[in-house]
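Left out: one protein chain. Kept in place: all the others.
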Amino acid sequence: MKRMAWVLAATVLGLGIAHAAGKDDAARAIDAAAAKMKTAAALEDQWTPTVAAFKAAKAADAAGDYAKAEASAKRAEALAAASIAQARSQKHLWRNEVPR
Amino acid sequence: MMTEPETTGPARRTVLLGAAGAAAALALPRSGRAAAVAAPKASLWPEAAFKATTPDPALKALWGSSSLTPTTQVKMDAPDIAENGAVVPISVDANEPKITGVALLARHNPYSLACAYEIPEGTSPAISSRLKLAKTTEVIAVVKSGGKLYSTSKRVKVTLGGCG
Amino acid sequence: MRAGVNRAGARMAWGEDKTMKRVWLMIAAFAALGLARPAKADPAADLKAFQRYFQTRFPKLELKDYVNGPYNFSANDRAQWKQILEFPPYSFAVDAGKKAFDTKFPDGASYASCFPHGGIGIAQDYPKFDEKTGKVVTIGIAVNECRTRHGLKALSLTKGELADIVAYMTSTSDGKPIHVVIPNDKRALAAYEAGKEYFYSRRGQLNFSCASCHVQAAGKRLRGQYLAPALGITASFPVYRSKWGNVGTLVRRFIGCNKKVRSVPAKPDSAAYRDLAYFLTYMSNGLPIAGPGARS
Partner (left out) sequence: MAHQILVHATTSGGVTTVEALIKHPMDSGFVKGKDGKLIPPHYIEVVEFTHKGKLVLRGFWGPAVSKNPFIRFSFKGGASGDPIGVSWVDNKGETASMSAAIM
């Protein structure tokens, strides 16, 4: 159940952010994603789809497709944020899994 | 769950020792050892048999006939479900007199013939090896004896390996 | 119409909003209530509870059976595995590892000079806590430390020559009881605790912990394959996996498991993996070394 919640949250967030975007919007989104990802990495909980989305954003940005770059970056940011929330909650919740 | 759990320790150890012992005799190719062993002739390989995509033409190309006589005298040990399709242990044995050849075929592999052996006099037809099975398939063991072909077959289920 | 709803929704799900932060904290605090407070690390008590957990779940298995991993749960798979072990596919690795191990370094030293008892029959003592550096040292890392001390490049910790060397060293410990020591040193206990936390923490987009598969779901099937119990799981490493077609180390498996749950793996020599190996191997203390092993 918990698992589904994470996947759902992350998936829903990644959608519906597409809009006409310029170069600056894309750059801002990429920076924001990078910042979130740095936090996630520090918490040892980066998700592989986050990295994939970020790569896609950089590639689209380099190709001049800023709308796609921004959308992908936002997806990366959302995924990174979800992983941060996961890591922070696990700081306490992990103890529930220990056999006693 | 298994009712009679057992560890593999001692048996495994023997195997390792065996391998290590043999390692002393390990040789590199063309290393010019005193007892040099000649390489086989590549031209012996029955290419047409190995290029056939179904069992019948493979056997015709290999031994000139695809007429099989199913018999319980040919025995094959193969798993019901392959743990990993890339490494399926399969053993054959047969009770027919004067066996001169043994072959294994996997009906649904891209090429049906997996392996074939020439059995000189004095060599047992009991052969164990490990085969690749592309998907769930009938595996056919064929034995050549006195110009006739005897066989047995078994369906081996191949599922996708999961955990990564 | 700039996805306002999404953003609000996002905040709630992310837990970035202040109110939500409080809720998260409450949830966390609530979760912590039922347990003993994050008490002092007590590895010995953990070990007992861990082994008891599995023995309660699988009363027919003896402790030493756990080194057979998934093959305790399927007669069909076990039969194939035993046939493969008749001439195990890791034989080449052990052979190559022995040759590498016996080869002198350019400075005249050798691997044997870096280890107690010349490196023979000592694999069961790893991972070890190094009091000088305050870090956990796996046997693979110890091999690399030996190399760099003698002017050689460190090898990949996951496969290849180092895996072969560790496979050979492990083969000389076959059957010896795993004997990981956690000294009464704050740093060692902290490393143990960190490994324990890593093991039980859910991570990756699929939200699995190591324990999700190898404790809770141990002995159950995941896409046609049986999940090995965490107890005894380290005993067969390094392991020849048919899927890999060669021998890999424990850290290679960590990386694979992390990727499987869609989590970016840690670095092979990271503190995270050192500590994880420390905790996980300690949990199998007393079980016999059965490595190198073979798995599908």
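Letters A, B and C name the chains as they come in the text, with residue numbers starting at 1 for each one.
The rule is short, and it goes like this: contacts are C-beta pairs under 8 Å (C-beta built on N, C-alpha and C of every residue); 3 or more make two chains touch, one makes a residue touch a chain.
This one's a predicted model, so the numbers in the text were calculated from it and none came from an experiment.
The complex has one chain that is not drawn here; which of the drawn chains does it touch?
Across the whole assembly, the hidden chain touches B, C.
One chain is left out of this view; which of B:Val74, B:Val87, B:Val143 or B:Val156 touches it in the full complex?
Considering all chains, including the one not shown, the answer is B:Val87.
Tell me which of C:Asp42, C:Glu62, C:Glu86 or C:Asp107 is the one touching the absent chain.
Of the listed residues, the one touching the omitted chain is C:Glu86.
Which residue numbers on subunit C touch the omitted chain?
Interface with the chain not displayed, on the subunit C side: 84, 86-87, 89, 91-92, 95-96, 245.
For review purposes, identify every residue of subunit B that touches the missing chain, sorted by number.
18-19, 21-23, 25-30, 33, 35-42, 44-46, 49-50, 86-88, 106, 109-111, 113-120, 122-124, 126-134
The definition used in the following text is that only the chains that are shown with their structure count from here on.
Whole-Å distance, subunit B centre to subunit C centre, using C-alpha means?
36
When the C-alpha atoms of subunit A and subunit B are each averaged to a single point, how far apart are the two points in Å?
About 51 Å separates the centre of subunit A from that of subunit B.
Please list all residues of subunit A that touch 2 or more other chains.
none
In subunit B, what residues contact two or more other chains?
Answer for subunit B, listing residues that touch two or more other chains: there are none.
If we count contacts the way the header does, which residues on subunit A are in touch with subunit C in the complex?
2-3, 6-7, 9-10, 12-13, 15-17, 19, 41, 44-51, 78-79, 81-100
Show me the residue ranges of subunit C that touch subunit B in the complex, using the header's touch definition.
Against subunit B, subunit C makes touches at 58, 60-62, 64-65, 67-68, 72-89, 91, 94-95, 98, 171, 174-175, 213, 219, 222-225, 227, 242-243, 245, 256-257, 259-260, 288, 290, 296.
Subunit A touches which residues of subunit C in the complex?
Checking each residue of subunit C against subunit A gives 2-3, 6, 9-10, 13-16, 24, 27-29, 31-32, 34-35, 38, 46, 49-50, 52-53, 196-198, 200-209, 211-212, 215-216, 259, 262-264, 266, 272.
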